[in-house]
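Before I ask anything, let me first share the structure, which is written out below as structure tokens.
Here the complex is missing a single protein chain, while all its other protein chains stay put.
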Amino acid sequence: MLSTDRKAARANPGRTQLLSALSQYGVLATLILLIVFGALRYTGFMSEYNFSTFLRYNSMFGLISLGMCFVIITGGIDLSVGSVVAMSSVVAALLSPYGVVVAVLGAVAAGGLVGLINGLVITRLNIQPFITTLATLLGARGMALLLARNQSGVGIDPGNTALTWLGQGDFLRLPVPGVIMIIAFVIGGIALRSSPFGRHALAIGGGEDASKLMGLNVGRIKLGVYVLSGALAGLAGMILAAQLGAGQPTEGLGWELSAIAGVVVGGTLLTGGVGSVWSTLVGAMLLGLIFNILNFENGKGIISLSPYWQSVIRGGFLLLVVVLQSRLGRQEGKG
Amino acid sequence: QTMLPKLAQKASYKVGFAQTESNNPWRIAQTKSMQDEAKKLGHQLVYTDAAGSTAKQVADMRSMIAQKVDAIFLAPREDKPLAPVVAEARKAGIPVILLDRNIDPALSKAGTDYVTFVGSDFIKEGQRVADWLIKNAAGKTNIIELEGTTGASPANDRKKGFDDVIAKNSKFKIVASQSGNFARDTGRQVAETLLQAHPEANVIYAHNDEMAIGAVSAIQAAGKVPGKDILVLSIDGGKEAVQMVVDGKINYVVECNPRFGPKAFATLKDYAAGKKLPAKIINADRDYTPQSAKAGLASAY
Amino acid sequence: MQNIQKAFAGIKALDNASLSIAGGEVHALIGQNGAGKSTLIKVLTGAYRRDGGSITFAGAAVDFASPLAAQRGGIATIYQEVNLVPLRSVAENIFLGREPKRFGLIQWPAMNAEAARLLTELGIELDVRRPLGSFSTAIQQMVALARAVSIQAQLVIMDEPTSSLNEREVETLFGVIRGLKQRGVSVIFVSHRLDELYAVCDRITVMRDGRTVFAGNMSDISRLQLVEQMLGREIKNVGAQTGFVRSETSKAARPLLSASSVVRGTRLSGASVEVGEGEVVGLAGLLGSGRSELARVIFGADQADGGEVRFAGQPIHFRSPSEAIKAGLGFCSEDRKGEGIVPELSVRENLTLALLPRLSKAGVVNTQQQAEVVERFIAQLGIKTSDPDQPIRELSGGNQQKVLLARWLAMNPKLLILDEPTRGIDVGAKAEIQRLIGELAQEGLGVLMISSELEELIEGCQHVTVLRDGKTVANLSGGSITEPQLLHAMAQGLEPEDAPKPPTQPPTQSVVA
Partner (left out) sequence: MRGSSGWQGLLADLKQVRASILILAALLIFNAFFTPYFLSVQTLNVNLTQVATIIIVAMGMTLVIATGGVDLSVGSLMAISGVLAPLIFLSPAFANLQWLGILLAFILPVLVAGAFGLLNGLFVTRLKLQPIVATLVLYIAGRGIAQVITNGQLQSFSTPAFTYIGLGRPFGIPFQVILMLIIVAVTYWVVKRTVFGRSVLAVGGNETAAGLSGIPVSKVKLWVYSISGLLSGIAGLIVIAINSSSDANQVGQNMELDAIAAVAVGGTLLSGGKAQVLGTLFGALIIQLIRFTLLAKGVPDAAALVVKAAIIVVAVALQQRRRRE
């Protein structure tokens, strides 16, 4: 505790605020800069079509990043989300003949169930989140394939156009998945800022023993964040199935790492106790934008980047943003 | 029903190629063939790699549409999910040619939604392997099947084609069938384990060359002779595997040639010229037997 | 609480411990380090499950499943290690789990206002929206107090709440306790400072080795008896309040360390101190006066922005603690849990942590030699452990402190910097440690001792340097080290007479309305 004292005590409040604002808006600024860069450099980049494509695809990453943000805030981690997306997409497809409500609730519930298992194992058996969710990463993938009977895609009932609309439709000229994501973030933002659940999640991440001794029901809140993360991954899975017209048991490989990267780029510390829903949104979108820009750059035909170079660039970009983040964050702690 | 968009006759096009992944030799060879041909003909190839994600492939396709390429070659990762985006391309005035995997005919049709399909028939490949085995088994009837990546459509099709034929022949028995992930190292490990657990096995059917080559190492490690004690059968027909057929380590390979470039661009040219194209252009894939392998080695990819 | 049993890893921490508290009384709970006080409290509040015994609260048998249940049942607790969440705001820490809500959402303005009001009542003005971690340990203690008071409890438990408070803050605390008492709330008060117990407590329970050995009225037991009960033996010499044997004639010592005009950030602005061979030099000052900071700079844990430090005649500038250690310095931090022990490692490993390079050849540890060192120090300091391989986290606070002292003594340093070496340690262990410090000094070791206990400074030190706001404001020696002098220097501007009076004379004013 004293070491935190020491760091924070040297800060001068005015400057602290300025820097914390900078570190929060630093990522946003990067995002905006990239958009401006894209707009100036590529034709078709600023088209409504590209914008809508971008949102439709990245809404899924946004949703799992939101869940991941809550988990990370409590000092945990959820590696299972990628597999859960796959599993829930299959569930949505399998339930699609029974109507859109059943399909959507079924997918969310399936994801929530994996989250519940994660939460129970973590809180009751006291197994570390990394290991628990590493196991469910395998398990949920297995379930996805089992439910899909090893087929690469499980078609949605063509009669269920309402479900397809949730993935492929537009609402007020915005892609429906994007709208769903934004609603989720608004609720998430309020929950983190002003609901006891959000505040207690933050408190647990900042000091689990202390929170317990202060009378918080630590187990239940932790359970809550994993269920939330699972359910949001389930929602993303539903969107995936709706968007592609089929459940995708092999989809979502490595999505958990994208989500973690998004949260971290947004400035949330993996150690827990601090975090922001909005920065997470910006972080997730920023990472998605890199793909988009790289695609357009390839289209220019000036340099042809092999997918291999793209991973090198993505790794380097992640490093750059995270370092920038932590630099600004650290400034905050100095005087 | 709207018509397919026309393609103007030009010396140089900006064409998209939406590849599904580039983590195995077959895909890499396919990409290279497309790039080489584009370069040769002076076209600009806009290349995206979906890294094994259907969702990303859809997004990749859309970013090509946003960039207003002249035409798109699409190697669809799956049969249903790509249908809507193929329709979007058509609406945007971009003709699409499918490579190596098809799209669900219930959702989208050749000649109206996309130009045509160029590729192989995975089910047929499995069938050809089974047919050869039934003729040339010489009493070897206990089969270990090394499946491709669980859930991948070539794996499912190659399994279905092979298993269906074998099921009709009561002499043969598939004693074990497990996924080797289309990879050499995994294929080897799985083969090692299965050979240990099923000493009666005397045939290994691998869904691709990589796993077959891994299986050959596994057979050798188990102290047996590949090609003699245990027959090895495979699909793809890359140079390394064909050389092994020549050496007698692998007994039979059905070709699934990834050199799509020439045929793909020829099809594009024909389409621009307004020629009538069939709904499917199936590659004339060879096979490599101990007799034919030597002759085919030089032209194997 | 009747016949409470509790064992950790087969070792009994509580064995037939009993405790009973009447309504509206202030009850002292006392015992040596490791006697089981904190454990008993945690059993009561449901933080630990008991192995046996029964608990009756407000007339009914209870069995709190968690601290939350205990809190709901009417028990508010300040645990021994300040247990709050440093990253959250002061207001949140006060109301965590009981936030004012409307439509399920937290009412921030109401919560902040109420938090500010509660703190004002305790005589503290600060921005309650700032993270708790940006305030000093003392403030954090007061926030914990505010939290406990604001929970409308029938019983408030305070486990060593005063260990990091200065005397004025202790007075405020006493005021709060009296206020609680007037409202009919009972208080359990754990402290190692006997004066404090006599100042506020009505009754007392003494624990020893997990057992209750005495329970009675505070006024029925003398200090001497009390200490005898705690230690389980008779004490012959209780003339001095500390274990120091003051060396009357301090020879002109050869200078060992001299730090002059050290500057660092806003925390140190011209701090100077000198220590000679074989001297115990005290570093006094109010909370936040920069004592720890100066110690860290000397030890190379922090870097100075200006000033000069000389060691053994040479100007030095340690860039890291390891350089300082090589030169012959040792430093025992005030934050035992956070900067001292390595909880998962054994007593043996903790004790030899700094010594390892010397116990090894070509990087390989000589376990034989290591075992010898460990055994010697366990015996010498009377460290209570079942086995040198026991993880140090299982030891009580006082015994952990002894291991940390041994860590440095084993290094055979020339200069030892001790930051609050006896904080939170029972009288027995404290006297032993103090005696040890004195002996070591006589053998030529230089000691720089930071302490908030005036007796310790007065009886143990040849010189005392007083810091205020990061500056050295006085150097006292020999006979001039007296309580009024020290207080005067620490709080300059106050005449010695105005200095806070010893807590044995309770002030009249009460803080809680």
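Each chain gets a letter, A, B and C, in the order it is written, and its residues are counted from 1.
What we mean here is this: a contact is a pair of C-beta atoms (placed from the backbone, for glycine too) under 8 Å apart; a residue touches a chain by one contact, two chains touch by 3 or more.
The structure displayed is predicted, hence computed values, not measured ones.
A.B. asks: Using the whole complex, pick out the displayed chains that touch the missing one.
C.D. replies: Per the contact definition above, the missing chain touches A, B, C.
A.B. asks: Out of A:N58, A:T132 or A:N160, which touches the unshown chain?
C.D. replies: A:T132
A.B. asks: Sort through C:E92, C:E274, C:E293 or C:E349 and give me the one touching the missing partner chain.
C.D. replies: C:E349
A.B. asks: Please pick, from C:D127, C:D220, C:D387 or C:E439, the residue that touches the omitted chain in the full complex.
C.D. replies: Reading the full complex, the residue touching the unseen chain is C:D387.
A.B. asks: Which positions on subunit A touch the chain that was left off?
C.D. replies: 3, 77, 121, 125-128, 130-132, 134-139, 141-146, 150, 257, 260-261, 264, 269-271, 306-312, 314-316, 318-319, 322-323, 326, 330
A.B. asks: Determine and list the subunit B residues touching the chain excluded from the picture.
C.D. replies: Spelled out for subunit B, the touching residues are 22-25, 28, 147, 150, 176-179, 183-186, 188-190, 192-194, 196-197, 199, 213-214, 217, 221-223, 240.
A.B. asks: Residues on subunit C that touch the omitted chain in the whole complex?
C.D. replies: 9, 299, 301, 320-322, 324-326, 331, 333, 338-345, 348-349, 353-354, 356-357, 360, 363-365, 367-368, 370-371, 374-375, 387-389, 407
Throughout what follows, only the chains that are shown with their structure count from here on.
A.B. asks: Considering only which chains touch which, label the overall pattern as line, ring, star, complete or other.
C.D. replies: Basically the chains just string along in a line.
A.B. asks: Could you give the separation in Å between the centres of subunit A and subunit C, each centre being the mean of its C-alpha atoms?
C.D. replies: 44
A.B. asks: How many angstrom between the C-alpha centroids of subunit C and subunit B?
C.D. replies: 72
A.B. asks: Give the residues of subunit B touching no fewer than two other chains, as numbers and ranges.
C.D. replies: Residues: none.
A.B. asks: Within their complex, state which residues of subunit A touch subunit C.
C.D. replies: Residue list for subunit A touching subunit C: 1-5, 8-11, 13, 190, 194-196, 199-200, 202-203, 205-207, 209-217, 273-274, 335.
A.B. asks: Which positions of subunit A touch subunit B when the two form their complex?
C.D. replies: Where subunit A meets subunit B, its residues are 42-45, 47, 49-50, 53-54, 56-57, 60, 145, 148, 150-153, 155, 168, 240, 243-246, 248-253, 291-292, 295-296, 298-299, 301, 304, 306-308, 310.
A.B. asks: Across the complex, what residues on subunit C touch subunit A?
C.D. replies: 45, 47, 66-68, 70-72, 77, 79, 82-88, 92-93, 96-97, 99, 101, 104-106, 108, 130-131, 133-137, 140, 147, 265-267, 334-335, 338-339
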